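One protein chain is absent from this view; the other protein chains keep their places.
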Amino acid sequence: MSQTERLTDIGPPKYDKYLPPIVKKNYGTWLYHEILKPGVMVHMAESGDKLYTVRCGTPRLLSIYSIRDFCDVADKYCGGHLRFTSRHNVEFLLTDESKIEPLIADVKKLGFPVGGVGNAISSIVHTQGWVHCHSAATDASGVVKNVMDALCDKFESMELPGKLRIALACCLNMCGAVHCSDIAILGIHRRPPKTNHSILNNICEIPTVVAACPTAAIRPARIDGKESVEVDEERCMFCANCFTVCPAMTLNDPLNDGVSIWVGGKVSNARHEPMFSKLAVPYIENNPPYWPEVVETVVKIVDVWAANARKFERMGEWIERIGWPRFFEMTGIEFEKYHIDDFKYAGLSYKRSAHLRF
Amino acid sequence: MSQTERLTDIGPPKYDKYLPPIVKKNYGTWLYHEILKPGVMVHMAESGDKLYTVRCGTPRLLSIYSIRDFCDVADKYCGGHLRFTSRHNVEFLLTDESKIEPLIADVKKLGFPVGGVGNAISSIVHTQGWVHCHSAATDASGVVKNVMDALCDKFESMELPGKLRIALACCLNMCGAVHCSDIAILGIHRRPPKTNHSILNNICEIPTVVAACPTAAIRPARIDGKESVEVDEERCMFCANCFTVCPAMTLNDPLNDGVSIWVGGKVSNARHEPMFSKLAVPYIENNPPYWPEVVETVVKIVDVWAANARKFERMGEWIERIGWPRFFEMTGIEFEKYHIDDFKYAGLSYKRSAHLRF
Amino acid sequence: MADGQTNGKTPKLDKLDKGPWPSFVKEIKRAAEKNPMSKDLLGQLELSYEDKIGHWKHGGIVGVLGYGGGVIGRYSDVPEKFPNVAHFHTIRVNMPAGWFYTSDALRTLCDIWEKHGSGLTNMHGSTGDIVFLGTRTEQLEPIFSELTKEGFDLGGSGSDVRTPSACVGPARCEWACYDTLKLCYDLTMEYQDELHRPAFPYKFKFKCSGCPNDCVASVARSDMSIIGTWKDDIQVDQAAVKEYEDKGLNIQRDVCGNCPSKCMDWDGKTLEIDNRLCVRCMHCINAMPKALRPGKERGACLLLGSKAPIVEGAQLSSVLVPFMKMEPPYQELKDLCEKIWDLWCEEGKARERVGEFIQRVGLGNFLEAIEVEPSPYMIAHPRDNPYIFYEDYFEEGDEEDEDEDGDE
Partner (left out) sequence: MADGQTNGKTPKLDKLDKGPWPSFVKEIKRAAEKNPMSKDLLGQLELSYEDKIGHWKHGGIVGVLGYGGGVIGRYSDVPEKFPNVAHFHTIRVNMPAGWFYTSDALRTLCDIWEKHGSGLTNMHGSTGDIVFLGTRTEQLEPIFSELTKEGFDLGGSGSDVRTPSACVGPARCEWACYDTLKLCYDLTMEYQDELHRPAFPYKFKFKCSGCPNDCVASVARSDMSIIGTWKDDIQVDQAAVKEYEDKGLNIQRDVCGNCPSKCMDWDGKTLEIDNRLCVRCMHCINAMPKALRPGKERGACLLLGSKAPIVEGAQLSSVLVPFMKMEPPYQELKDLCEKIWDLWCEEGKARERVGEFIQRVGLGNFLEAIEVEPSPYMIAHPRDNPYIFYEDYFEEGDEEDEDEDGDE
């Protein structure tokens, strides 16, 4: 291709290129929807048209071969149309109700579950982990696979009190919305950065490294005759911001990395305003390939919520109603010093009233 | 009196010395109470005894002559017993129901209103003002007198949706619980400290003065050949902490002192947890002897609340239900930049959801 | 500044002489008839009304022998105009718990104050003391000796235990979950030394409320807030509930609908309360005192650290002990207080309230130091930020024995 032909800044394809005809026709004139069964919805348009959606779960990490499989399904049942959701599920859009069951059968044969609609668990929003990221304190895909294996039935049914959104991020950068999830699994480092003094000054700017630390734990220092930095380990809270700006400050550490578990966040404005997730379990070690302790903890939390929450009550709303002491009691999770906030808004998280449940 | 006779650390008289016989008898065995009319309650004991209470308002600043008047009333009707409340009202305790009306008549003749019980305004908790304190940015007693003149009928009746607690503090030290009042009137300085450089170094320690400033606005400086301090006026938020530790840093200023008005705080755990009062009006100038603008604003807020709140709803609960935009709209108070927090937890006061009322 | 008008005339203050609310001006005038200090106070106040500024100098340190608190020194900045308030010190007299008096006791106080001071008082100060408003330095000792002779003592000021206060409690209130008056008196007596001889980084206030209505506003303005509560079920008299409905109370809407834990239900006949969810807010009990009562297993919740805003921002007290039996000699409470004081005296900065101290060192570390186990009752919610100071980590070589032991 010659230089002059090089296209830039063309942007993505315009969405309407790919909209199914029924969507184009009824764009913006949908009236209401109904959930027909797990994973299947119908949307009614003012025109009287009905659009059926079948949603199926994916591991997000997809080979082109599976994508082509999805394409085949779309061609067979949906006039070649399909979409992905904001939680990386695939949605097949149909106009012919009779095709729903055959489609489902095909998709299941391919190994993908149908569900995630209504009061169900949807796919876990997650990140790269050891598959691709330099920062990861745990593997994203592996933990997610194990947790979803244990919860798959709750993806494929609709017996929960409300929606349950789980997310995982493999480090404190929190790619995704784990800070506002019903349950969040978060990779954490627990050892202060190990500094590679021999290269630091060559590849990083010392003032930048020093400035990167929010707790001022990093000081310039001359070590073994080299300009470098030293870390006051007592002040380190393992945020890895130093590593982000300087590769010579390694946080990854097989002995100490692991995951923490957070609960009670949400994003929607439905009923309660959006909330942050709060710390449930400060640390569980990495135990690949099954991460059984993580799975067990998540399942326990889901089960206790599912058995006790009222209709429509998301995790955080339920905990707000029963109180945190009861949450710890019911889940059997130990309450520790680490649960008590000591970051900048800490004081506001103390219990400043005599509203107490015994 | 000889030296050896000097008594110390004897503590206050033991309370039971002064309890009326009916109280001693029924101590801790009260069953319930009823409000008979404004300012008058009856408490029923398990024994069947009934204790009547008549509450009357005072200016808190009392001459010994008025106190003796109260003693006369107590002697005449209550066997010499009376008490004061945590909001400096006087309570007469009776066992004979028929004496209630004559007692009320006597008290009213003395010039004291009867009321403050139930869903009423009680006396304004307040502080010293120009009567006694060196810090006062307004006069406590004067403002209180004017506001209560305007609201006295709401002390003497019980037509409000819930209790309404007003407090006044004459400077940011906030002696009293103005930070948690339905309506708080707060004396404020608005001019950075004027420093008396000629005496500062003699009467204060410069490092202490510098350290006193929470915004680091104060720096040591040599002025006209004297060791003193200088103030970066842009950084001053008029807290007067420098003045508290050093008399040479004067905040009092007749041209700029005045009051601010705060709303929606509460202390009790009833229904809603305790809440801080929030800024309603950032500044009203001192306008003695009537402070008409202050009175008008307070009355307006009370009236709007009284007309619109639901049963039991305190000011803050009501505002929470209708939302702050509506509060400003209904009271006609202008919303300004000053209302937006910029202190350390500021970010948490921003509206972080799409819960909006139009 | 001052003009002729203040010479005896007080036109501005005179305007506040009338009106439905009792007038402080009337009180000052009444005292001024006989007392020159009150007369000059009136004059100086009129001047303040004219000048829109107070006329008091920054307080000096005065007091009675052997005490570090109880007196607030005050001097006029216009003593040449108002020589009788050149000194105008305040004396804080420790009130009896619950503010109960006999007329005799009050007359005794009035007589002492008539003789030695302005004749003006605050009944009471915000902390709860009887405030004698305005006297001269040389009167302090005589006043003190007459007070003690009559069984009264001074209250706190400065960096000491401040005069503890208590709601009326079991003396007249059906909801008192512990004896507020007894506890208040006991603490006051136990800590006489701490009250009279400032030795703390800053002030320390106790307030005792018998139930969560918190009628002494303890949660907002005491370093140690002791709020009565109960552990078992609310006592319900169903027939009496029905009576309230019959008399016009809309129970479902105004009682159940206002329950913060949504744990009540009224079907027109029976009021059901899920007591495991009830947050002990008092609302339903307040609304129907004849029908509902706190449970029988009673005690108090201890909350720590409230204060006014200077300088780190106002704080409410936060839960330290969710439930403690409150019975003499209150040893558990006292041990706890003393542990806190020891730590705070050791590590607190000057003028740092205990609530600010906790915020600075972190509640977790504070608890560790006073040897109290962390509990979810102490928090509104666990942390929402991931910045956890994990204290231990494994080093290479620990691998073998899998023992947790970091470098600290």
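Note that the chains are named A, B and C in the order they appear, and that numbering of residues resets to 1 at the start of each chain.
Note that contacts are C-beta pairs under 8 Å (C-beta built on N, C-alpha and C of every residue); 3 or more make two chains touch, one makes a residue touch a chain.
Not measured: the values here are computed from a predicted model.
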item: Which residue of A:Thr53, A:Thr195, A:Ser228 or A:Ser349 touches the chain not shown here; value: A:Thr53
item: Residue among A:Val23, A:Ile104 or A:Val229 touching the omitted chain; value: A:Val23
item: Chain C residues that touch the omitted chain in the full complex; value: 257, 262, 309, 313-314, 384-387
item: Interface with the unshown chain - residue positions in chain B; value: 172, 174, 179, 186, 188, 190-192, 214, 233-234, 236-239, 253, 255-256, 260, 262, 264-265, 276-280, 282-283, 321-328, 335-343, 346-358
item: Residues in chain A touching the chain absent from view; value: 1, 6-20, 23, 27-28, 30-34, 43, 51, 53, 57-68, 70-72, 74-75, 80-86, 88, 90, 93, 111-113, 125, 127, 129-136, 139, 141-142, 144-146, 148-149, 152-153, 155, 172-177, 179-180, 212, 214, 239, 241, 243-245, 247, 252-255, 257, 267-274, 276, 286, 288-290, 310-312, 343-345
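One rule holds for everything that comes next: only the chains that are shown with their structure count from here on.
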item: Selected interface, B-C versus A-C, where C-beta contact pairs are more numerous; value: B-C
item: Most remote chain, CA-based centroid, reference being chain B; value: A
item: Gap in Å, rounded to a whole number, between the CA centres of chain C and chain A; value: 47
item: Between chain C and chain B, distance of the C-alpha-averaged centres to the nearest whole Å; value: 13
item: Chain C, residues touching no fewer than two other chains; value: 212, 214, 219, 227, 260, 279-281, 316
item: Per-residue multi-chain contacts in chain B, two or more chains; value: 269, 273-274, 344-345
